[in-house]
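All protein chains of the complex are present and in place, except for one that has been dropped.
We call the chains A, B and C, going by the order they appear; numbering starts again at 1 in every chain.
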Amino acid sequence: MVKPDLSVSLGSLRLKNPVMSASGTFGYGLEFAPFYDISRLGAVVVKGLSLAPTPGNPPGRIVETASGMLNAIGLQNIGVERFMADVAPQLEGAGAVFAANIYGRTAEEYEAVAERLSGLSSLAAIEVNASCPNVKEGGMAFGAAPEGIQRLTERVRKATDKPVWVKLSPNVSDIASVAAAAEASGADAVSLINTIVGMAVDHRTRRPKLSNTTGGLSGPAIKPVALRMVWEVCRRVKIPVIGIGGIQTAADALEFLLVGAAAVQVGTANFRNPRACVEILEGIEAFLREERLSGIAEYRGGLLL
Amino acid sequence: MVKPDLSVSLGSLRLKNPVMSASGTFGYGLEFAPFYDISRLGAVVVKGLSLAPTPGNPPGRIVETASGMLNAIGLQNIGVERFMADVAPQLEGAGAVFAANIYGRTAEEYEAVAERLSGLSSLAAIEVNASCPNVKEGGMAFGAAPEGIQRLTERVRKATDKPVWVKLSPNVSDIASVAAAAEASGADAVSLINTIVGMAVDHRTRRPKLSNTTGGLSGPAIKPVALRMVWEVCRRVKIPVIGIGGIQTAADALEFLLVGAAAVQVGTANFRNPRACVEILEGIEAFLREERLSGIAEYRGGLLL
Amino acid sequence: MQFVAGKIVRNEGHGEIFYRLEVAIPEPVEFTPGQFAMVSGWPGNDPLLPRPLAIFRAGAAPKGKGTAEFVYKVVGRGTALLSGMHPGERLSLTLPLGRGFDLGRDGRLYWLVGGGVGFSSVFPAAAALAGRRTEFEMFLGSRTREHLPPKEWTPGGSAPGRVHLCTEDGTAGYFGRVTEVVKERLAGLSAADVSRLMILSCGPREMLKEIAFAAAERGAEMQAALENHMACGFGVCWGCVVALRDGEKVAYRRVCKEGPVFDAREVVW
Partner (left out) sequence: MQFVAGKIVRNEGHGEIFYRLEVAIPEPVEFTPGQFAMVSGWPGNDPLLPRPLAIFRAGAAPKGKGTAEFVYKVVGRGTALLSGMHPGERLSLTLPLGRGFDLGRDGRLYWLVGGGVGFSSVFPAAAALAGRRTEFEMFLGSRTREHLPPKEWTPGGSAPGRVHLCTEDGTAGYFGRVTEVVKERLAGLSAADVSRLMILSCGPREMLKEIAFAAAERGAEMQAALENHMACGFGVCWGCVVALRDGEKVAYRRVCKEGPVFDAREVVW
C-alpha cells in the first residue's frame, strides 16, 4: 500500500505532517532530542519569547487538578536575542522546522519581537500569543475582544513577512468572532485554545496554591471545550485552524482534524510522555493506513452531522 | 465541644447548612430518599422546570470525558403543573427545603413559570437557569451578556415574591459583569457555574457523540474554572454567591466557601456516589470541629492572599 | 435500592474474554433477573462514571452478609480497570436497579436469547425459571467458541432447559448467527405455541432488533433488555433514554428506570 500523505498546508506553509508541539510545553525543542529526532515533527513551536529575558512568576507555579493542571509560569524565557543567537542555530542543525511563539507587554513590543525574528531565515512562522492568562501583559488585553485582536494582528502582520498565526484565548464569550477578526486583519492561521483560567486553593492553609492566585488550565480535562471551540472557529473562518487542548493520543488528534483543524499542537501530554508527539504522529499514520485513506486531506473536516 | 453552626444566609433565606443539590443532577429529589433523609440538606434544587412538559433531546445525551462528562439532556421535565401537583407535596412531606430551577423559551415563559410557582408556599426559592447550553431556548440568549441577564432578572423579579437566584453561564468573557447585572436587577443571589460548552466526536464513525452535537461539561474537570469564577464574582457583588462545579468532597466544598461562596451545590458527584451530598455535609462539619471553628461564618471568605 | 461498600472476593478472567466478579456486601439483596448494579471504585476521577453491570447472582454470606456476582467483558477503560483489581480491594455498588424481566406465571413457553455477554442477564432468568420448573429453551450466540460462557456457568440445576449454542465461525454448536436459529424456529412454531411464547432477550441492539421484528411478525411476545450509556443508573440524570412508542407519538424513557427490560413492541428500533 502507498504511504498515506501526511502533509498539510497552513496557507503558504507546507508541513510534512500535522503534529506540532505546543508552546511552553516543549522548552526550546532541543530538550526532546534525547527522546526522538525532533525533525520528524510537522513543526516545533518554542516557548513564548519576549523582547527581553523574563524571570517569570515566583514559585508555586503548577498545580495538578483532575485530569489537568494549572500553570502560572509567567512566561519565563531567555528573550529573543539569546534565542536567535544560541537556540535557533541548534534547531536548524537538528533539521527541525520551527515556529516562534511571541508575546509583548504592548503592541509595540509584539511588533519589535516579530520584526527581530523576521531576520531568521529558518523560522517557519510566528505564533502570536494573544492569550496568556498568567501575566498582566500576556496579551489578554488584546485577546479578549475582536477589536483588540484586530489591532494586534494588523501590527504584527506589518512587522514581518513570516506567516503569522494568532493564538486565541478560550476565556471569551464568542471565540469565532475573535478568530474572524484575526482573519480579517491578515492572520495566516489561528491556533486555539490557550489555557482556561482556573484557580486552586488549599482549604487547610487557606491560601491559593499558585503564587499568581490564578493559572491556566490545560490537559485532557479541557479537551471537550477545545474541540468545541475549534469546531466553531472552523465553521466561521477560511484560514487554517491549528487545534490545541488536551491532545494525548492519535485519536484525540484525529478528533481535531475531523472537526476541521488543519494541524494540531500537543502540549501537556509531553510532560507525562516525552515521546507523545511522535507516538501521535505514528498513530495518525497507522489510522490512515487502517482506514485506507490516501492522506490527511481525505479525512480532515469530514465530520458527519 | 459545641456543635459548629452550619447555617448560612442567602439574603432573607436562612438554610440549616450550605449543601444543596445542583439542578438536573438530583431528579425531583425524592429519588434520593432511599439513600438518606433529604431533609438534611440545606436545600434540594430540582430539575429545571418549564411551563409545559418538555421531551428533551434524542438519545446520545451523555458522554464521559476525562474527569468529567458532557450532557445534552435538553431539559426533559414534567412541567410546572405536574411538579406542583405531584412532586411538591411529596417534598413537603419529606420535610425537605426545596428550590425550583426554571427556564423558558422566552422571557414571558420564565415569568409565567415564576408566577405559577409563587403560589407554592413551601417553595424556598426560584433559581433562574439563564445558562443552559443544550437547548436554543435554554436561557443562553439571556445569559451571555449583562443586558440579557438584566432584562430577564427584572421580569422574574417582578413576577414573584420568592427569593430569586440567577444561575450564570461560564461561557462568557467576564462573568463578574454578568453577575453584577443580576445583582443590579434585583437577584437575591447568583449561582454559578452552569456547564461549559464542549463537544465529543468519534474519530472512527466520524460522528458527534451527542445527538445535539455539543453538550455541557461538568464534573471534577471543571472545578478549577468554577472556583476561579466564583472567586471573581464574590469580589464583585454583595449578594450571596452559590458555588457550583465539580464539587465531590467536603474539601472541594470548603474551597468554594473559602473563596467567598455562601453555599454550594453538588451536581455530577451524585451520579457516582448517591450519598455525596450528605457525605460532604458531614465532612464540612468534621472539618469545622477539627479546626475548632464556631461555624461556617468564621471560615467563609477567609482566603489569605 | 441501596448504595453499599463492597469488597472484592474474586475477580477472575475466563478464557481471556469474560471476567467473573464476586463482591462481598453488607447484607444480602434480592433481585429480579435483568436488574443491574452501578459499579465503581477505581481510584481517581478518570473514568468518572460508574459502570452498569447486570446482576449475575446474589446471595447470602456468613454472618448475615451478602454477595453479588457479575460477569463482564473488557471493552474499554472502565472494564479494563475493573479487570486489574484484586481480591480485598473495594468497590462501590448501587443495586438492584431498574426493571428486570417479567417472568409472569407458569404455563408459558419461554425462550431465552443471549448474544455476546448478554447471557449475564439471561442466565439469572434461566435460573429463576429452572428453580420453579418452568419450561424454557435458551439460545446463546457468540462470535466463536471462546466467546461462549464457560459451561459450568450455565444454570439449570435439576431442570435445565434446552440450550442451543450458535457461533458465527462454527467453532461450536450451530454455524451461524443466533438470530437465524431463533427466526427459523419461530417460523416453524404452531400458532398455539406462538401464543404461549415469551421471548426474553439480551444482547447487541442489532440482534434484538432482528428478533423483535421476527417476533412481531408472528405476533409473539418479547422482552428486550436494552443498554445505553448511563451516568447515574437510578433515574435522576435523564441521560440514558431510548425512544419508545407512546400512542402515536414517541416518548423518551430511561433505560435505568423504566428499563432496562422493555416490551419489544414498544421500542422504536
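Basically, a contact is a pair of C-beta atoms (placed from the backbone, for glycine too) under 8 Å apart; a residue touches a chain by one contact, two chains touch by 3 or more.
Because the structure is a prediction, the values reported are computed rather than measured.
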Exercise for the section: For the chain that's been dropped from view, list the shown partners it touches. Expected result: A, B, C
Handout entry: Selected from A:L10, A:V63 or A:L91 as touching the chain missing from the view
Key = A:V63
Exercise for the section: Among C:A60, C:A80 or C:V250, choose the residue that contacts the chain missing from this document, as touch is defined above. Expected result: C:A80
Fill in the blank from the handout: Per the whole complex, from A:Q76, A:T106 or A:S177 the residue touching the absent chain is A:Q76
Completion exercise
Listed in rising order, the chain A residues that touch the chain left out are 24-27, 31-32, 34-35, 47, 55-56, 58-59, 61-69, 71, 73, 76, 219-221, 248, 268, 270-275
Handout entry: Contacts of chain C with the absent chain, listed as residue ranges
Key = 42-47, 77, 80-81, 84, 86, 89
Problem - Interface with the undisplayed chain - residues on chain B - result: 66-67, 220
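By our rule, only the chains that are shown with their structure count from here on.
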Completion exercise
Taking the mean of all protein C-alpha atoms as the centre, the chain whose own C-alpha mean lies closest is B
Practice task
Using the touch rule from the top, point out the two chains with the most contacting C-beta pairs.
Solution key: A-B
Practice task
State, to the nearest whole Å, the distance from the C-alpha centre of chain B to the C-alpha centre of chain C.
Solution key: 36
Practice task
Let me have the rounded angstrom distance from the C-alpha centre of chain A over to the C-alpha centre of chain C, please.
Solution key: 47
Completion exercise
Residues of chain B that touch at least two other chains are 65-68, 219-221
Practice task
Could you tell me which residues belong to chain C and also touch two or more other chains?
Solution key: 45-46
